[in-house]
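So, chain A:
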Amino acid sequence: MNLSNLSVGLSTYLLVGAMLFSIGLYGVFAKRNIIAILMSIELMLNAVNINFVAFNRFVWNQKSGTNYILTGHVAALFVIVVAAAEVAVGLALVITIYRNRQSTNVDEFNWLKW
Partner candidate 1 sequence: MGTVVFFIFAIMAIAAAWGVVTSKNIVHSALYLVLCFSGVAVLYVLMNADFLAAVQLLIYTGAVAIMIVFAVMLTLRGDISVSNTENRHWGWGALVAALVFIIMALVILANPDWRILATPWTSGGSAEDLSLLLLTRFMIPFEAAAVLLTVALVGAVVLAKGVKESK
Partner candidate 2 sequence: MISSALPTTNSLLLPFILLAPLVAMLMIIFLPKDESKTIKIVAAIGTLISLVLSLYAFFAYDRVLGGMQFTLTIPWIPDLGVNLAFGVDGISLPMLLLTNIIGFSSIYASWNMEKRVKEFFALLLILITGVMGTFIARDLFIFFLFYEIVVIPIYIMVIIWGSTKRVSKEYAGMKLTIYLLIGSAFLLVGMIALYLAAAKNGQPTFMFDQLAQRQDLYSPAFQKVAFGLMLFGFGSLISMFPFHSWSPDGYAGAPTAVSMIHAGVLKKIGGYGLIRLGIFVLPLGARYWAPIIAFLAICNVLYAAFIALAQKDLKYVVGYSSVSHMGYVLIALAALNPTAMTGAIAMMFAHGVMSALIFSMIGFIYEKTHTRNIPDLGGLAHQMPRLAIGLMLAGMASLGLPSTINFISEFTIFMGTIHVYPVLAMLGIFGIIFTAVYILRMIANVLFGPRRPEWDHLVDIRGPELVPLVICVFVIFITGIFPNILLGMINSGVYSSGLAKVLETVSQVKMGGLF
């Protein structure tokens, strides 16, 4: 099996992104600690970023014209910015909630209940 024949294409990157996304999704569904959930969200955001960059690399690279160049990178950059903001606010919320409830356990947060 020739490793060099096993070429890395767009779909490979996308699969990696999909895997990261699904793992993050599982984390969001299954974890009890709210910080762990935030971490899982970060995973999902990273997965999305991989997709952005990958599409930029493989699809738009082929197209001529400067309009398209690096748009994926810019999008990823914005995602990172938003993620950073989200983490900042999210963690502040976690601390506030922790202060009120003495817990970071999502099971105990059921204010949305009827």
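Throughout what follows, a contact is a pair of C-beta atoms (placed from the backbone, for glycine too) under 8 Å apart; a residue touches a chain by one contact, two chains touch by 3 or more; residues count from 1.
As a selection rule, all candidates are chains of the complex that A comes from, given by their letters.
This one's a predicted model, so the numbers in the text were calculated from it and none came from an experiment.
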If you apply the contact cut-off given up top, which option from 1 or 2 ends up touching chain A in the complex? 1
Contacting residues of chain A [partner candidate 1, same complex]: 3-4, 6-16, 18-33, 35-36, 38-40, 42-43, 46, 49-50, 53-54, 56-62, 69-71, 73-74, 76-78, 80-89, 91-96, 98-99, 102-104, 106-107
